[in-house]
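Here you go, one structure.
As you look at this complex, bear in mind that one protein chain is not there, while each of the others sits in place.
== chain A ==
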Amino acid sequence: MADATTGPDQFTGPTPDNAIREADRAGRTEPMVAADGTPLKRSLNRALRRQKLRALALISPLLIFILVTFVAPIADMLFRSVENQIVSETLPRTVVALEDWDGTGVPDEEVFRALAADLVVAEELKNHTRLGSRLNYEMTGMSSLMRQTGRDVDEIGEVLTDQFVELDPAWEEPATWVSLMARDGWVEDQAEWVAAAEEAEAAQDAAATPEERRALAFDEPEPTFRVSDAAQEAFPRTARIYGQFADITQTEDEDSPTEEEPWNIVYQALYEDLSAGTAQGYDGPEADLVARSEAAVSDFDAPSVRSFFVDEIDEDWADPEVWGTIQAFSSPYTAGYFLSAVDLKLTPDGIEAQDADQSIYILLFERTMFMSLTIMFSCILLGYPIAFLLSNLPMRTSNLLLILVLLPFWTSLLVRTSAWKVLLQQQGVINDILVWIGLVSDTNRLALINNQTGTIIAMTHILLPFMILPLYSVMKTIPPSYVRAAKSLGATNWTAFWRVYFPQSVPGIGAGCILVFILSIGYYITPELVGGTTGTFISNRIAYHISSSLNWGLAAALGTILLVLVLALYYLYDRIVGIDNVSLG
């Protein structure tokens, strides 16, 4: 490199050379300091901080808007692709009980008891149908199984209820249960609350005007029911299910556990606890009743929960596959959606290929890619000459033509797509013309719509401006003198174009390709309308799962894969072409 003083031209202004030399020089010496001795970098940062803060303040409304309306929903949606808490939240006992199941045969009684307790709660909360839909994505029939089970599951334990009541009618009394289960002081708190409520009511009755009456309204909720530690220790299952019963009674039904008879499943749990012997030596409230009952349960006639499920509710409960599915999807996070999205499935035996008649997504991804690439290349082929022409015409003419290019944007996308339907159908204008010219016979009209051809034609038309505009704006900046120079140097028209003009228009092609490709890969309306069955994109499937099948997890997984795919292609593009080679003009 020539030194500044010996180079052919002695520059005083800043040139790239000078900047490089300056940088070299700076690298050799100590860090620069400002006049007051602080490092120059720091004082520069301080000087720029105000500016940066102001810039941040200026963009913050948009930033917040984007975060709230764009980033957050997308993050939430992407999260759904792995989220699977519904199984472990709806069937907490079953999931734990199933941990020891080896995956073969029907699980034992213990698992069915857990399932019964879980499903009674789920049925009360109306969660069992949601669980059914979720599991139905993995195994068809689960939805109806759950609905069926939900109808009958409250009968479990009925026999035991009768026997307990027969043994001592006190078991029928809600008060017995409350005193057995409630935490210390709850009964007193509740009594106080009742007294306060009655007092308020009396005061209200005495009130003269409606306003006064309203002012005296008593709207404090009943004290929240808590199970006592002693009960939890002595009757773990009963305490858990009764706790849930009390909670649901208070919050969902807005009733009081002091007035409601517990569910049959609570008696079932009590039977299990008493048989298990955990209540031996219990000395809390109602100890006498408990002791008597404990002595009696061995003589109780306790039907098997398992056989009730299998024989009375649905024989599918004897199907190991049902249990395998529940076990496979019991973890709070799952790769199941992603596996489904690439035509695999999670089975009790590990990951397997989806059945041939159900594998569709790989094909759809491939088709989306292929069609997007085809659309992109058709856009280049059609758009490049137009952009070239536009950039070489005088300003007045090119502006007019540019308006024609933009004209499609002024009509609704739906209208344009429908217009293609009219044009391309078998009895449509294009086929009519072809028949009239004699290119195709009347009996052999071309199928141009409701297939891939239709989607490609319509989408190329719709996305063409996105190719032309960046191309035009880049070509506009290429001075005609380059091509002239090339010709004066002896290049033919073609060589001048290919070696001089074209490389300089590549940034425009790049920008256009990225725009068109990314737009088309996620396009929805046009393929939906003109794609038929063979011309639809992955986005149509995503939309189906969002709005029809309501399998949002799978939709999210498909969307995530699409996003990753686009980012990967973007990265690839950056490596091959270089992203700084993209220009919108």
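Rule of thumb we're sticking to: a contact is a pair of C-beta atoms (placed from the backbone, for glycine too) under 8 Å apart; a residue touches a chain by one contact, two chains touch by 3 or more; residues count from 1.
Please note the rule applied: contacts and distances are computed from a predicted model.
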Request  = Pick, from "Pyruvate dehydrogenase subunit beta", "Fluoride-specific ion channel FluC", "CheX protein" or "Spermidine/putrescine import ATP-binding protein PotA", the protein name that UniProt gives for the chain of this complex that is not shown.
outcome  = "Spermidine/putrescine import ATP-binding protein PotA"
Task = Specify the residue from the set A:Thr224, A:Thr251, A:Ser488 or A:Ser547 that touches the hidden chain.
result = A:Ser488
Note = Given A:Arg49, A:Arg292 or A:Arg499, the residue that touches the chain left out of view is A:Arg499
Sites on chain A contacted by the missing partner chain, in the whole complex = 1-2, 7-9, 11, 13, 15-17, 479, 481-482, 484-493, 495-496, 499-500, 503-504
